[in-house]
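Apart from one protein chain that is not included, each protein chain of the complex appears where it belongs.
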Amino acid sequence: MATKTNLQAVRDTLMEIMERDPSVVVMGEDVGPRGGVFRATQGLYEKFGPERVIDTPLAELSIVAVGLGMALNGYRPICEIQFADFIFPAFNQIVNEVARYRYRSNGAWTVPMIIRAPYGGGVSGGLYHSQSVEAFFTHVPGLYVLAPSTPKDIVGLLRSAAQAPDPVLFFEHKRLYGLVKGEVPDEYYEIPIGEGDIKRAGDDITVVSYGMTLHEAIKAADKLAETDGIQAEVIDLRTLFPPDLDLIYESVRKTGKVLIVHEDNLTGGWGAEIAARIAEDMFEWLDAPVMRLAGPDVPAVPYAPPFEKWFLPLADKIEAKMRELAEY
Amino acid sequence: MATKTNLQAVRDTLMEIMERDPSVVVMGEDVGPRGGVFRATQGLYEKFGPERVIDTPLAELSIVAVGLGMALNGYRPICEIQFADFIFPAFNQIVNEVARYRYRSNGAWTVPMIIRAPYGGGVSGGLYHSQSVEAFFTHVPGLYVLAPSTPKDIVGLLRSAAQAPDPVLFFEHKRLYGLVKGEVPDEYYEIPIGEGDIKRAGDDITVVSYGMTLHEAIKAADKLAETDGIQAEVIDLRTLFPPDLDLIYESVRKTGKVLIVHEDNLTGGWGAEIAARIAEDMFEWLDAPVMRLAGPDVPAVPYAPPFEKWFLPLADKIEAKMRELAEY
Amino acid sequence: MSVQEKVMTRPSDRLNEEQLLQMYYYMVLSRKLDERMWILNRQGKAPFHISGIGHEAIQVAQGFAMRKGHDWLFPHYRDIATCLILGVTPRQMLLALLGKEGDVFSRGRQMPEHFSYKPSKIVTVSSPVMTQAPQAVGVALASQLQGKDEVVVVGFGEGATSEGDFHEALNWAGIYHPPIVFVCQNNQYAISVHVKKQMPVENVADRAAAYNIRGVIVDGNDLLACYDVMVEAVERARRGEGPTLVEAKTYRPVPHSTADDDRSYRSREEVEQWKKRDPILLYEKYLMERGLLDEEKKAEVLKQVMQEVDDAVDFALHQPYPPVESAAEGVFGDFHLVKWPKAFKRNA
Partner (left out) sequence: MSVQEKVMTRPSDRLNEEQLLQMYYYMVLSRKLDERMWILNRQGKAPFHISGIGHEAIQVAQGFAMRKGHDWLFPHYRDIATCLILGVTPRQMLLALLGKEGDVFSRGRQMPEHFSYKPSKIVTVSSPVMTQAPQAVGVALASQLQGKDEVVVVGFGEGATSEGDFHEALNWAGIYHPPIVFVCQNNQYAISVHVKKQMPVENVADRAAAYNIRGVIVDGNDLLACYDVMVEAVERARRGEGPTLVEAKTYRPVPHSTADDDRSYRSREEVEQWKKRDPILLYEKYLMERGLLDEEKKAEVLKQVMQEVDDAVDFALHQPYPPVESAAEGVFGDFHLVKWPKAFKRNA
């Protein structure tokens, strides 16, 4: 088993996918000789050349739209949006076009493509290099939305995404790129889209999360177990759409208490849907209100270091909220 | 008291606002001599001329962005997006710019403007002339989001919106333009942003809705009262952001049961946030799970008449769901 | 080379009598079908229709300039004639108009004239204008990279060129030189907005220079002029000589769609003036002058067309709607690597 960072997991898997599938092209701003601003595409250009690793003009709308067109004509494009914050110029193309091609043509035209985007705060990125944008897409029928946050999950889910007959949004938390290291099995494996993962077992309360807050939640859970003897089960959603409610419900049947944590701002975040589903479907099982902890309702993560800490749902805040839930 | 349709309410109020406030300009595609494709701006061009009623190029991104610029320099623009479905080219300008100007400049630069858009199905508009897009915006801090659905509410809320120091999204259900008629008080009044309205009193169950489904919910409630003697309280959200949870919670304290109905597709719709809030805040008061009834998770309303009926949460479906809730 | 010889090298000079009459046939078929769709709307049988009337010259020209089933079309929503030429039947047009079972475009999901027909490489149309242009560039880029000799034709109106998508598409096209032809049907109005309010230059084609690609202006009501321009553009693209932006100057003699009333924004005189330059009238005149058409032959064509139209209407009116359950299908394709959680009730 090799130990990799999240970034290496992305990079190595892109390399592997391109080797295996000649129809895959990688395209985006600075993905070529520069290897991407986070170095996630490093080495690809040298290996596959400018026809398969395309430095595009600075134009997200058309990175997606041109990718869509290539997907119609024999390719499987992996389009990179340099920062998730800059996905909005392409919003019309993603929501009105990419997501709807199959449905509107009754299955005649399909768009197998991946749109990768680094997201999230914690890197002093301020309002426009820190955004979490997943909730804008999980609402849109026709898109798979993935947000793995460990090397193993990244490898397994990227492999699956690269075989999907439909568009996949693949969000990578940029703060975790270098921060998270983990083991990646040597033998080939895939992780099915739609399958969550219990990252920490427990039977007192259930915590559902993804991305950076998943790691913070695990830290908080360990702490809480130590200090209060409360055992939290921490579920990593991994796939945001479709969300693995089976796994969550199984846990809630055991714990009766659930907390959802995400970095994106609370109101209208993806946690709202998860909470609403649990509240409706698991009504009889709940011993406490479904709680949410999320980023504050301000326009993205502000820059100054104390602000960033204020914004992000880090372990201490999660721990406090877990305690509140456990004590309910 | 005059009786007006929703469309007349919009048109007359635009006229009134422009008369009162010389800084107001109306801009958008075909809003000039054509008077808008729904005739919502009819008569404005003749009265205020091409400098205040601006037929723009076919370009939503810049309708919003140019509007923003005018708002910085002495104007209060009312920008029309011809159909809500076409708001996505302007998404970057709305989410990254319009919504963030105040916050990112620490209050120095502000953007008092209204973006109006007709939305919703029931007019054989197919996938691209029927969309409900509110959930993309209620998630974004920095925007007021309004969706009144009676002439009285349209007048009162548009008057308030036209005085707001911050951007307002003003959604008008296009099917209701001519369908809904109602009385509008002769004396001047305003309706505060953030204030919901009980459109039908009752104490068995609470139904929260807005837009076309609000009217369908009232129909359903009347029917249910007649047939089953169940009295539903129907709350019109009117303002989607901020949502009047006070009013909802007051009702839930009485009924213990709540159903949320909207036309937008279920998953990640605005109902998710409302449901999650109720489920958390009102946990002890609930006698039944918070239920939601919404459009199906397909990419917008399909065209064929039976499909459209299938998609829309009309009175019969709402009635059935209300009964299910009442009987829980 | 003498002037005469030069003239004789026009692609349209190589069209034989049969082809010339086929073109005529499609113009009339498109027109009559289109008129009937208006009528069906006025009769309350069709909720909506957006029309190709007056635009048939450029539409027929582009259809004939393309290799059917080989080249790609991202149609303008008015391209009824082109789609007929490429293989869509009048029955299919009518089924789509009414949203009936058998609608090959979308099985009742999309509004009429949102063409899509994969066997003919007609790519699904959506309503937001200009989104198709950068997509078409992507298809062309893929052809180029794969060394295929396909050409991509993408249509739009002049109003849509104000969208950012136009600029981005042309920029990519200029950089990569894929085999693509941009066809702007400049009918001078975007619903009510005159082209003078839409853009500060006289011609859409003038903008090609900003992208280092060819720009060509043609009389969009003159079928053979359009044909010459389109063949040249398509064959240049096929030969790897890069993209062309064709601007066909034309006019929409009818309202924007069945939902429009054009009296608020233009004079009846203007409309009548343009009707004198109706592309079918002009082409009939040409064929008559060449002795390829007379009143008798005209009547014959009309009769055949009307039979097709009647048949299509009759057929479509009697078809059922697609089963209502089908509206829920096909949001995603089957995929062995997706595990749909059981508890995640897809409410569709």
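A, B and C label the chains in the order they appear, each numbered from 1.
Going forward, a residue touches a chain if its C-beta (ideal position, glycine included) is under 8 Å from a C-beta of that chain, and two chains touch if they have at least 3 such contacts.
Values in this document were obtained by computation on a predicted structure and should not be read as measured data.
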Which one touches the absent chain: A:2, A:201 or A:304? A:304
If I consider the whole complex, including the chain that's not displayed, which of B:72, B:179, B:198 or B:225 touches that chain? B:72
Sole touch to the unshown chain from B:15, B:164, B:179 or B:198: residue B:164
Name every residue on subunit C in touch with the hidden partner chain. 162-168, 171, 174-175, 197-201, 206-207, 209-213
For review purposes, identify every residue of subunit A that touches the missing chain, sorted by number. 29-30, 32-35, 37, 55-61, 85-86, 88-89, 124-129, 265-267, 294, 296-299, 302-307, 310-311
Could you please point out the subunit B residues that touch the chain left off the display? 51, 56-57, 59, 61-62, 65-75, 77, 89, 92-93, 96-97, 100-110, 141-142, 144, 160, 163-166, 190, 192-195, 242-249, 277, 281
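Quick note on the criterion: only the chains that are shown with their structure count from here on.
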Which chain has its C-alpha centroid at the greatest distance from the C-alpha centroid of subunit A? C
Would you kindly tell me how far, in whole Å, the mean C-alpha position of subunit C lies from that of subunit B? 36
Which subunit A residues touch at least two other chains? 89, 92, 96, 100, 103-104, 141-142, 281
Can you pull out the residues of subunit C that are in contact with at least two other chains? 106, 109-110, 114, 126, 128, 164-165, 331, 346, 348
